[in-house]
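What you see is the complex with one protein chain gone and the rest in place.
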């Protein structure tokens, strides 16, 4: 049993962009030469989150965004914006609801994903960002 | 320290059905003969998710469904459905928001759940499905 920690770095344009990080996670498992265990993925920061989704344009460019707009509309009043005089209150709320962490088992050296299930970062911030996802593997 | 991986299989009717998988998780821990560690549960697929809830009919048959209908109404327009000519766009969005993974510690051979807290799969798809949840235990 061992622990291996890597960082996955991605550049995003924010505004709800959905980035597929499945290949990066697969590569991290392969580099670690681990066969079976759990990959804990954790987004460092408070305006993006992690989940899984079928990575196809309809969901990724429209449908997920429409749901987040219902939960935390971009044009609602956010006291966070009054604190900092910025415009990303909705981004913080959406990220907290989505969640910063995802735990994915791997078996035979590969994550146990479905065929149409990808691991994604959703960046809700209102500008271009460089994002770090910690990918920590515990296994053997 | 060791890793044990099992699959929990359930049949569902979809349409937001909530399935209690607590006993299956408890049995997996018992079979593994582990005393203390973490159970990582992961739903394989993109139209169902995992959480915990007090498993009683009011919440399970009505209240959770009402909230998901606010977030991703069944009758809204989903571009996913235009891509695939199907009717489960809301199921994908709800599943991504709920999340595919859940991490539950176990101590003395049992998960650290509250008395009125059960582990559930919620299947949002629009037809009967056979579902697989990976239950991976790391502990000693």
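Chains here go by letter, A and B, matching the order in which they are written, and residues are numbered from 1 within each.
The rule is short, and it goes like this: contacts are C-beta pairs under 8 Å (C-beta built on N, C-alpha and C of every residue); 3 or more make two chains touch, one makes a residue touch a chain.
Please read all numbers here as calculations on a predicted model, not as lab measurements.
Set against the missing chain, the residues B:51, B:83 or B:126 yield one that touches it, B:51. Chain B meets the missing chain through residues 1, 36-38, 51-54, 56-59, 61-64, 66-67, 70-71, 97-99, 102-105, 107, 112-114, 116-117, 138-140.
Contact residues of chain A toward the unshown chain are 1-3, 5, 38, 40, 42, 44-46, 70-72, 76, 78-84, 89, 92-93, 96-97, 99-103, 134, 136, 138.
Convention: only the chains that are shown with their structure count from here on.
For this pair, chain A with chain B, the centres built from the Cα atoms lie 19 Å apart.
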